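Notes for the one structure printed next.
What you see is the complex with one protein chain gone and the rest in place.
Chain IDs A and B follow the sequence of writing; residue 1 opens each chain.
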Amino acid sequence: MSTASASGFAGPQQYLEQQARWRTVEIVFWLCTLLPFVVAPNYLQLASQIAITALFALSLDLILGYAGIVSLGHAAFFGFGAYTAGLLSKHGWGEPLTGLLLSGLAAGLLGYAVSFIIARFRHLALIMITLGFGLLLLELANSASGLTGGADGLQGVKMWPLLGLFKFDLWGVTAYWYSLIALFVLFLVSRRLINSPFGLSLRGIRENAVRMRAIGAESRPHIRTIYTISAAIAGVAGAILTQTTETVSLGVLSFERSADVLVMLILGGAGRLYGGLIGAIIFMIARDWFSGVNPQYWYLPIGVLLIAVVLFLPNGILGGVSQLVNTERGQRWFGWLTLPPAWLPSWRRGA
Amino acid sequence: MLTSLAGVLFDGFAYGMLLFLLSVGLSVTLGMMNFVNLAHCTFAMIGGYVTVTLINQAGWPFLATLPVSFVAAAAISVVFERTMFNRLYRASDLDQCLLTIGLVFVSVAVAALIYSTVQQPVQLPSYLRGSFQVGGVTLGAYRLFLIVFALVVTAALVIALEYTRFGAQVRAAVDNQRMARGLGINVDGAFAITFALGSGLAGLGGSLAIDIVGLDPSFALAFLVYVLIVVSVGGLGSIGGTFAAAVLLGISDMAGKYYFPEIGSFMIYLVMISLLMWRPAGIFGRRV
Partner (left out) sequence: MQRAMTGLAIATAALLAATSAYAQGTVKIGVIMSYSGQFADPGSQIDNGIKLYMKEHGDTVAGKKIELIRKDNGGVAPDVAKRLAQELIVRDKVDMIAGFDLTPNALAAADVSAQAKKFMVNMNAATSIITTKSPYMVRTSFTVPQVNEALGTWAYKSGARKAYTLVSDFSPGHDGEGAFQRAFKEAGGEIIGSARYPVANQDFTAFLQRAKDLSPDVLYIWVPGGPQPAAIGKAVAERGIDLKKTKVLGQGELTFDEALKGMGDAGLGFITAFHYDHNHQSAKNRKFVADYNAEFKRNPDMFSVGGYDGMHAIYEALKKTNGNTDGDALIAAAKGLKWESPRGPMSLDPETRDVVQTVYIRRVEKVNGQLVNVEFDKLENMKDPFKARMPKQ
């Protein structure tokens, strides 16, 4: 049995192949996402919203964790996708899947347009430009209240049953299946993207953009590509929110939403693909729990949670976990989780 | 026509002065140590609540509360800096963001617990209320006071920075931290003092802002965006840059609302984006 040691690669091809292997812990994670259907059927609406937020966090991870673009205005694409889906439904086209694709496309186009500006800047200027852009879109949506419904939100969003069979009901069963499958599919896409030469070049850009140019890899087209993809995924997440809740209002474009998803991503650990998912799950469950216990002062335990994670778990929760696993004892107890499972055919396991 | 322009300039300048006081501390600390302190406005909020408590509970006159709010905000910031922030100077930007945001959340909840969510009113002394007519332009008394006060503070800061040894150390650390350390300058100590001063100024700004923008627990979050805009447009570590950016943003915000009320709310963001695209390091910034 080959060991998963990180040293001694024969080349980048082997490195990528090894990264792309499915580990046991990943399979366990995705199986666990099916648990709410069985264990917590009354919480499916919450689970659905967690899945949507996890998808949004994943899209942010693609640009932040892998390309090093810190964005404080990513909700612009989330909201753009959300409103597109809402407007499609309001004006007569309530089919969920095509609405989803169109919204993702629309958000992607917007991302493409913006990426020309984004790719030219770095550091604080970039952060503030993304922030300004997000706030600008929010103000535009507020002013265009004839189109968007303004502060009252868009009225008249009614979705047709999914695949003609499954209605979006009060219990949230359809909603959770819908958001979970979308999350899984787009996760697979992102995983493929990251574990490819393109993904490697992104990491190179994140580490040192100047050096990348020196070795002949143009960074700007890569940044534009990943930004567009990230925008499209964020738009899909927003569209799912509109479709499963049949409401959309200015909150989807707000600074709070951008800041929340950033916090969740950092909490989980950026640059690890699962960081956004873990961060979203933990933050949203914690918030729901704390605000149930004390609706008025739940900011306090959440703030303490964030501070504690930073002080004791640098690089987010996943960072702390991987540090634990890399110790002697950690390897003994949890090492098997980091290897691909034995029942996977050997050509998938990689020798 | 000219009188209304003069009026807009005056009010915009006053608003800019308020933004300056609230932002200058963040600009210098960010430039000096690259420490992203999103909890900066928490100190402003603390200063505001100190003033409100002293006026409403202890009957102090408004002006007398200002030095106390400065000292209180500075003192509390020192406590945070020594216990939590100094562990993260070498940490990533994102970790610093998360810690300071966590702190903001905690401070908002604590403020709501102690003071409840109600708006805190403040009664100004009579000589600060009302207005003067100067050549057909109405000048508010409080805004005049704000402008004079901020200019005095700016002058004090510039003098301290240019003509004192400590100021020279701060300037060296902002320019090139590693070199400064190499020359034996105690950068950490200088930073601690600068941080306290910056937070104290924020507290002062918070007290002065109550009359114009009100005070409630969400103040710590609400103003953050404007402060970040001023700091990024002005350039990190530059007092002159922060001053110019604050004035520019204050006036364009006011002019936008007066002359183009339909798009008035966009103005500040459009101005920021355009300025940053033209000068990514800020107006007077040196590093990106």
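Keep this in mind: a contact is a pair of C-beta atoms (placed from the backbone, for glycine too) under 8 Å apart; a residue touches a chain by one contact, two chains touch by 3 or more.
Note that this is a predicted model, so its numbers are computed, not measured.
Enquirer: For the chain that's not shown, point to the residue among A:Ser196, A:Ser291, A:Ser322 or A:Thr338 touching it.
Expert: Missing-chain contact among the listed residues: A:Ser291.
Enquirer: Just one of B:Val118, B:Val134, B:Val148 or B:Leu183 touches the chain that is missing; which is it?
Expert: Only one listed residue reaches the unshown chain, and that is B:Val118.
Enquirer: Which residue, A:Thr247, A:Ser322 or A:Thr338, contacts the hidden chain when the whole complex is considered?
Expert: The one listed residue touching the chain not shown is A:Thr247.
Enquirer: Out of A:Pro36, A:Gly68, A:Gly134 or A:Gly172, which residue would touch the omitted chain in the full complex?
Expert: Touching the chain that is not displayed is residue A:Gly172.
Enquirer: For subunit B, which residues touch the unseen chain?
Expert: Per the touch rule, subunit B residues meeting the hidden chain are 4, 7-8, 11, 15, 112, 116-123, 129-131, 133, 138, 140, 211-218, 222, 253-255, 257-258, 261-262, 264-265.
Enquirer: So which bits of subunit A touch the chain we can't see?
Expert: Looking at subunit A, the ones touching the missing chain are residues 42-43, 45-46, 49, 139, 142-143, 145, 149-153, 155, 170-172, 241, 245-251, 256, 291-292, 295-299.
Definition applied: only the chains that are shown with their structure count from here on.
Enquirer: Counting only Cα atoms for the centres, state how far subunit A is from subunit B in Å.
Expert: That pair's centroid distance is 34 Å.
Enquirer: In their complex, what parts of subunit B are in touch with subunit A?
Expert: 84, 87-88, 91-95, 97-99, 101-110, 112-113, 225, 228-229, 232-233, 236, 262-263, 265-266, 269-270, 272-273, 276-277, 280-282, 288
Enquirer: Using the touch definition from the top, list the residues of subunit A that touch subunit B in their complex.
Expert: 70, 117, 120-125, 127-129, 131-133, 135-136, 139-140, 143, 255, 259, 262-263, 266-267, 270, 296-300, 302-307, 309-311, 314-315
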